[in-house]
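These notes concern the structure reproduced below.
Left out: one protein chain. Kept in place: all the others.
For clarity, chains are labelled A, B and C in written order, and residue numbers in each chain start from 1.
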Amino acid sequence: MKLLEYQAKEVLASLGIAIPPGVVARNPAEAAAAFARLGPVAVKAQVPVGGRGKAGGIKLASSEAEARRAAEQIIGMDIKGFKVPLVYCEAALDIAREIYLGFTVDRDARANILMLSAKGGMEIEQVAEESPAAIARLYPNPWRGPLDFELTQLVFDAGLGDLSRPLVSLIKKLYRAIPDYDALTAEINPLVVTKRGEVIAGDAKLEIDDNAMWRHKDLEEKYGAVIEGDPYEVEAKKRGLTYVSLDGDIGIIGNGAGLCMGTLDLVQRAGGRPANFCDIGGGAKAEVVENALAVILMNPKVKGVLINVFGGITRGDEVAKGVVTARDNLKMTLPLVVRMSGTREEEGREILKRNGIEPGVSGWEAAKKIVELTRAGVT
Amino acid sequence: MKLLEYQAKEVLASLGIAIPPGVVARNPAEAAAAFARLGPVAVKAQVPVGGRGKAGGIKLASSEAEARRAAEQIIGMDIKGFKVPLVYCEAALDIAREIYLGFTVDRDARANILMLSAKGGMEIEQVAEESPAAIARLYPNPWRGPLDFELTQLVFDAGLGDLSRPLVSLIKKLYRAIPDYDALTAEINPLVVTKRGEVIAGDAKLEIDDNAMWRHKDLEEKYGAVIEGDPYEVEAKKRGLTYVSLDGDIGIIGNGAGLCMGTLDLVQRAGGRPANFCDIGGGAKAEVVENALAVILMNPKVKGVLINVFGGITRGDEVAKGVVTARDNLKMTLPLVVRMSGTREEEGREILKRNGIEPGVSGWEAAKKIVELTRAGVT
Amino acid sequence: MSILLDSSTMVIVQGITGREGGFHTEQMQSMGTKVVGGTSPGKGGTTHLGVPVFDTAADAVRATGANASGIFVPAPFAADAIMEAAAAGITLIVCITEGIPIQDMIRVKEFLRGYPQARLVGANCPGLITPGQAKIGIIPQRITSPGAVGLVSRSGTLTYEVASALSAAGLGQSTIVGIGGDPVLGLTFRDVVELFVQDPGTTNLVLIGEIGGSDEEHAAELLARGSRLKAVAFISGRTAPEGKRMGHAGAIISGNRGTAKSKEEAFRKAGVAVAETTDDIVGMLR
Partner (left out) sequence: MSILLDSSTMVIVQGITGREGGFHTEQMQSMGTKVVGGTSPGKGGTTHLGVPVFDTAADAVRATGANASGIFVPAPFAADAIMEAAAAGITLIVCITEGIPIQDMIRVKEFLRGYPQARLVGANCPGLITPGQAKIGIIPQRITSPGAVGLVSRSGTLTYEVASALSAAGLGQSTIVGIGGDPVLGLTFRDVVELFVQDPGTTNLVLIGEIGGSDEEHAAELLARGSRLKAVAFISGRTAPEGKRMGHAGAIISGNRGTAKSKEEAFRKAGVAVAETTDDIVGMLR
């Protein structure tokens, strides 16, 4: 779960990290009230993706009217598929320096990595590419957490020795997001040093491991409902599916992430454009297939669906029956190609044919078939 | 710092461990009120030492009058040098089984040890001696803490497999007393399984590392003042001395725990009986010597004092001047023998003699001298 | 010949009394895998599916001499079960469980550094099978056949698909290893390839990779040093859009690694043929 900025900052504050005064506004009136309370503010779109600044999602307001107008413009706008549900009005900081500080999972090292750079701010990725030595790194032992001497070395390596004490203390607090909240990413960029020497989180990104949400029901209850993303993804999540929206017109269902991704590749290669990625996991029960089909058919752009299932433990005839039932229950009329292999695949294909569903022998044949059928539909 | 039972139980409760309903009573009226609230209660002396049961410090009360009487008898009584400041009135438990559970520091292993036995209760030391295999043991890694599988094994090894889930969970909670509170001992004996199957701390012992009290100022503030022990030890603690009361009549001051203990040995060997152990640490500044002498002279049993100081960095003449100043400031008239060695010891002895203080050349000579002088005093 | 697992491997199943654990234990037994016991705390002393059940892995190892374990316990308990197996002396640990929190697995990886003999396959993987001899996990035996093709894969269903195709074409397999698709896992692509390179019973190699991470690149580096194995690689996800990532931390550490392009190029450079679809693999192997 990717928290919104204000949510992430609430969590950081609970860990003892200083954040600027700020107020959530759900409408222009609340933004105006925020100005009245805080004075000049940055009005910031709350979306769980980067690049909101470039998308026009951050506006400075130096009057109540400006704050109101900024909120009007930003709330409801679409940033990378996310409809902005609310803005965060935050008092402006008196910035002296901007530092980059971030924890994330380095999957190659199978470890958490901590990165610190004196060159914080928007251009940190460029810094990483052009002068990687400007970013000090540490892999904290996951049982011990980062030790004081390790952090002191890191801070001096980053050329921030003059801030050694406050930074070591702050990094230890931020680290708590990993063991305490199963954070996969905990990033403060910029970490602002004000002209008065305070060290404050200027922005905050926090991603919590979805697999660990059972340990953090409090976070889910408090923040889970606020984020409004792609409506199909939201619906798929409710139905317990692994689903990602794409911008094509061919719905895809597969069992297993690898097979599903491979199916996207085949459809693209055959000249089609997938509308989604949808992994229904092992087996292929009618109910799960029906849920997946239901979500895919919500999208009016979809012109046909390809189901690619390998029956490992599950038998082909059972898969076929499940697909037929799902289609019938949903009264689906769009072209449907089902490719299945594994045990009893012939029996399965027979069932599909009998029910007017196009069976595919290989993934590649099936991909070409659905592309052909959806093109035909257009003509 | 050794917490009293009710304090230890408050800490356990804050860690999520179930404790019986109980009320602190500072006088008989409060004990009567506790009975009114809780019904039949055990009225328990609160002292930071074991053996209070045998000393008559625990009484069962099945009426308000009995509760009142028990408190009257127990509050103010002396248990191993501790004046009982208050009692803890605790509802009786419906006991089905008594388990022993304890963490402590095993200094030979330089590690924390966790011990669990199905044979809990008063006789656990006897169990340890007669059937050590009845006590399951685990040395948890101090960075990781005890892992679930390790605890599961421990619980089955202790023959408590039927309680595996609640015990694993409870032990993990109790373990938090080590990293969170610098506990040196965290013991629940008996850990009671009630007839309804609840697992509840029947008693609790918690010792916090004095060297770590700077990390636990909250505990010190909340509980530090309640425990009233030996008045000389209390006074010595206030003055920052390492002091232990003994039951003899010769006051002892030394610098360094080893030298100080060695001095006790010598005095005893010379036929004397030390009144205390008092380590004034490195150096021997007049102020520290004065503090030590002042505490020792508070004890009316003391008939003379032996100071044994080795001047390592500090010079003998400085030590001598410090001792003279301290004695003069305190207007001390009892026999005083000072043995010092190290740099400038002759100059130091000269100063002592000039001021009427008996200088000792060796520790053994000095010990014999003070024993002789104090005996002379008696005659 | 084979890697990691053969008919002499003595296997316990952690979570043997569970639905999944029980079902797959039967499957494993039915192909002849030497399942010598299982664990289920509180059920020690009973028998399930014809084998003794123990309260803990240590008890099971002590009593049976098992050297391998298949883990079928729910995600909240799986990381602990892996550590338990390693501490009990198990040298091949196969964790099928899906959905283990990443931080749990990071701690497990660090824990396993203290047990260098213990090899972990997974988690979130279909396990491994040496056709005709034994399996630990859930790869269906009937789609496999004994032979000399080593197969290593990050994907479950793609593994089945390719194994089926190989078997249908008469190309048997020495061992099939599904290493799993989680970001933090046990044996890597490179680890498994290294084992296949050393296995005289393996003459061909099929590698099924996926976008993300650099494991395929590392395996390619190893093969680039020259190997007697004829190898074909396939990378799935080449058309997958970049994840909707947030924050810079991920980008800073991964740079341009982990794309399908970088993986395919690495394999080509190493002299490994790259298949465009899984259907092409069999043809390219001959």
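Everything below uses one rule, namely that contacts are C-beta pairs under 8 Å (C-beta built on N, C-alpha and C of every residue); 3 or more make two chains touch, one makes a residue touch a chain.
Predicted, not measured: the structure shown is a model, and the values here were computed from it.
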Contact set of the excluded chain (shown chains only): A, B
Contact residue for the chain not shown (choose from B:L138, B:L160, B:I178 or B:L219): B:I178
Contact partner of the left-out chain, one of A:L147, A:M213, A:A294 or A:M332: A:L147
Touching the absent chain when the full complex is considered, from B:P21, B:G39, B:G76 or B:P142: B:P142
Per the touch definition above, residue among B:K54, B:K195, B:K217 or B:R269 touching the missing chain: B:R269
Interface residues of subunit B (partner: the chain not displayed): 2, 48-50, 80-81, 100, 102-108, 110-113, 115, 124-125, 128-129, 135, 141-143, 178-179, 182, 184-185, 187, 189, 205, 207, 209, 211-212, 214-215, 244, 246, 254-259, 261-262, 264-266, 268-269, 274, 277, 282, 310, 312-313, 341-343, 362-364
Those residues of subunit A which, in the complete complex, touch the missing chain: 144, 147-150, 152-153, 156, 161-162, 164
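Here is the rule we use: only the chains that are shown with their structure count from here on.
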Distance from subunit B to subunit A - Cα centre to Cα centre, in angstrom: 56
Interface hub residues of subunit B, defined as touching at least two other chains: 144
Shared-contact residues (touching 2 or more other chains) in subunit C: 107, 111
